[in-house]
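With one protein chain removed, the remaining protein chains of the complex are shown where they sit.
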Amino acid sequence: MKKKPLIMLAAASALSISIAAQAKTLVYCSEGSPEGFNPSLYTAGTTFDASSRALFNRLVEFERGGTNIVPALAESWTVSDDGLEYTFNLRKGVKFHTTGSFTPSRDMNADDVVFSFKRQGDADHPYHKVSGGAYEYFNGMSMPDLLKDVVKVDDMTVKFVLNRPEAPMIANLGMDFASIMSAEHADQMMAAGTPEKVDLEPVGTGPFQLVAYQKDAVIRYKAHPDYWAGKAAIDDLVFAITIDPAVRYQKLKAGECHVMPYPNPADIEAMRNDPDLNLLEQEGLNVGYLAYNSMMAPFDNPKVRKALNMAINKDAIIDGVFQGAGKVAKNPIPPTIWSYNDATEDDGYDPAAAKAMLEEAGVSGLSTKIWAMPVQRPYNPNARRMAELIQADWAAVGVEAEIVSFEWGEYLKRSKAEDRDGAVLLGWTGDNGDPDNFLAVLLGCDGVGGSNRAQWCHQPFEDLIQKAKVTSDPAERTSLYEQAQLVFKEQAPWATIAHSVVFMPVRKEVKDYLIDPFGGHIFYGVDLVE
Amino acid sequence: MTKPLSPTDTSHGPDAGSTSPPGPFKEFWNYFCENRGALAGLIVFIMICLMAVFAAWIAPHSPSEQYRDSFLVPPFWSDGGTTRFILGTDAVGRDIFSRLIYGARYSLIIGGIVVSLSLTVGIPLGLIAGFARGVTEIIIMRAMDIMLALPSLLLAVVIVAILGPGLFNAMLAISIVYLPHLVRLTRAAAITELSKDYVTASRVSGAGILRLMFITILPNCMAPLIVQATLSFSSAILDAAALGFLGMGAQPPTPEWGTMLAEAREFVLRAWWVVTFPGLAILITVLALNLLGDGLRDALDPKLKRQ
Partner (left out) sequence: MFRFILTRLGLVIPTFVGITLLTFGMIRLVPGDPIELLAGERGVTPERHAQLRAEYGFDKPVLEQYWNYISGVLQGDLGKSITTKQPVVEEFFTLFPATVELSVFAIFLAVAIGLPAGIIAAVRRGSVFDHTVMGTALTGYSMPIFWWALLLIIFFSGILGWTPVSGRISLLYFFEPVTGFMLIDSLLSGQEGAFRSAVSHLILPAIVLSTIPLAVIARQTRSAMLEVLNEDYVRTAKAKGLSPGRVITVHALRNALIPVITVIGLQVGVLFSGAVLTESIFSWPGIGKWLIDSISRRDYPSVQGGILLIATTVILVNLLVDLVYGFINPRIRHTR
């Protein structure tokens, strides 16, 4: 029987949980197992919580609890006038973790940055193929097309050269896949003939370092003593993997953990009233929508789409599906993103008017399909139930809808088809807090037959977002995106349903926990006070 | 009740025959009635059947009607409950009592279809294996062994993954999973019967293979098969509920009990009634069927009769 190698560091610190009362241990009841510990190889938020957000840093990062970019491993940066060259000045004196099998001999420098990006972007890099070599986020953010080269200017300066100007570039570098790893560790492991250990026994610069991982059960971390921004207030961090939300809540109540993500909407009320808990809440950076197929009659008529939108009782959905943990959406981007246009007017619930509009458009006896995804997502806790409610609403205006569902992978694939029959429930969680990440990806002409599930290519809208993409003046971009939202609303390719509200119940003794708008769970800066 | 049992009448024909004075069915019925548990099971089962058939008249509400002003109303005896919804409502305001009544239909359909499917495939396979011996037998029995080596729920989950989640596919998967036991049972019974004199007699008198299989031998293997069928009926309900619970059986909003339970899981701590009642309905139905099955076995099994 082969056992997974455990990274036993100075075991004393881990054992101290039971021995020294002073050591502060924060237990987080996480919702699932990480796929691994190298964030560039995977795409799941659960993996990022366990890897990039605890173990690693990026050149730039998002301000804790916000979407603003702040310096991290890069102290400052400059952008060339043509928008094609980004030069970063690295922070000095940043220490990597010392683990059982690796002791860093130098501080973080330009080699580490070049290594971290070349591994993902350069097919000939010796590490490119290690651990499966699929860098889905790097690919998903179009980095291979965008990034011409990453150059070491000197030990403390790195230059990124792009193929075309891209306004959201800096925000992209704050994403999890752009985490910086140790080139020295990689060289040592390559020399030892065990390159895959780089991903199993991660060495980063982050606030915590990995102590041990017991698959599907527990992940243990300890604070990185030489963390560049100062040692974390807690000494040990434990992820207790607990899949069932009701069970997580029980553990939280029993004091077996301090923080839990994704509570059952049904338990929110009880959590709010529990004197031992603080219930934190914040609107999530997401949108749940119902996308019509705007290429198929009669849904190619904006009037029909609008009428159907008006037939949906969104308040009932917020009650029945989100149990109140959501807000009705009127724009395709969430209110926490800059350029959110509060002036747009939602299609109000009015079945009578909807019926009249359908008749006016010459549509009667319409029967269609509602696609409900088979999985729970942050923007939609129960698609099936949502579909049932919409089905009943539409029946009231004489539209007959059949609910269909497929296995998740199949659902994602089939819903892309341009000749898809019916309206599809889906949603999106923002990656980098840039409106482009919603509007261009989900509604741009390039996305037709792909991530644009409404198959909607509307030139006035397209012109606005393309212009915004290459404009670097924030005020001008804001105004362009605001106009785009108005065009969207008038054309109604989607029924915008809801932005979920993220709830985080934490125990009273937890201080300074902030909800991450990107859906991450970050424990640097958190303290425990009796 | 008399229908499925009629084969047992004939089973006493060739050997025991007319020597037993009270008549085989009456004798069986007397034994059956002695077992009070079995009788209770029968009565409950009949009630559930009636409930399923007359659901439209018994249920106070439609199972799919969503009362938008009454989400998660507790049962009438709890605070905040109302007699309008005797067992309360679920997360989208549907009456749980009515859903449970309609759910009885699904459970009976599941049991019925699974049993008939696995019997129609399993009995011929078992008979063939028993008759043919040699290579055919080895192939059939090896295949059954392979299926038995996979835990049944796991096999069912994989089959549902292939066919896609849904009530009918779940039933199909469960029927397939039940095959090996049935085939083994039929084969063993057939082999025992084949060596008996009456079979030789009918063979000598020129009966064809099919006649031998289905008319001469099968009725005499009926007793264990009936018991197995009753027990499969109840297991099918349990397994379908388990698949529903894993999200691979009937899909919501179908008021299938296991699916209702899966949908209700998130309310474990907040609304006990949405979790408790569907589970209780499953337990009662399965228990009644198992009592019935036990009674049938005791009444049909001559070995225990003598005691």
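First chain written, first letter: the chains are A and B, and each begins at residue 1.
Assume a contact is a pair of C-beta atoms (placed from the backbone, for glycine too) under 8 Å apart; a residue touches a chain by one contact, two chains touch by 3 or more.
Just so you know, these numbers come straight off a predicted model, no measurement behind them.
Asker: Touch as defined at the start, partner being the missing chain; which of A:407, A:463 or A:490 qualifies?
Answerer: For the chain that is not drawn, the touching residue is A:407.
Asker: I'm checking contacts with the chain that's been left out. Which of A:59, A:73 or A:241 qualifies?
Answerer: Candidates A:59, A:73 or A:241; residue touching the omitted chain: A:241.
Asker: Which one touches the absent chain: B:56, B:146, B:201 or B:215?
Answerer: B:146
Asker: If I consider the whole complex, including the chain that's not displayed, which of A:96, A:299, A:428 or A:488 touches that chain?
Answerer: If we include the chain that is not displayed, A:428 is the one touching it.
Asker: Out of A:81, A:124 or A:216, which is the one that touches the chain we can't see?
Answerer: In the full complex, the listed residue that touches the missing chain is A:216.
Asker: For chain B, which residues lie in contact with the unshown chain of the complex?
Answerer: Here the touching residues of chain B are 37, 142-143, 145-154, 157-159, 161-162, 164, 234, 238, 241-242, 245-246, 258, 261, 265, 268-269, 272, 275-276, 278-279, 282-283, 286-287, 289-291, 294, 303, 307.
Asker: If you put the missing chain back, which residues of chain A would it touch?
Answerer: 1-4, 6, 8, 14-15, 17-18, 25, 27, 35-36, 41, 43, 131-134, 136-137, 139-140, 199, 212, 214-218, 220, 238, 240-244, 246-247, 250-251, 254, 256, 407-410, 412-413, 416, 426-429, 450-451
Here is the rule we use: only the chains that are shown with their structure count from here on.
Asker: Enumerate the contact residues on chain B facing chain A in the complex.
Answerer: For chain B paired with chain A, touching residues are 66, 68, 71-72, 91-93, 161, 164-165, 247, 251-253, 263, 265-271.
Asker: Show me the residue ranges of chain A that touch chain B in the complex, using the header's touch definition.
Answerer: Interface residues on the chain A side: 244-246, 249-250, 264-267, 269-270, 313, 316, 319-320, 323, 374, 384-385, 388-389, 392, 405-407.
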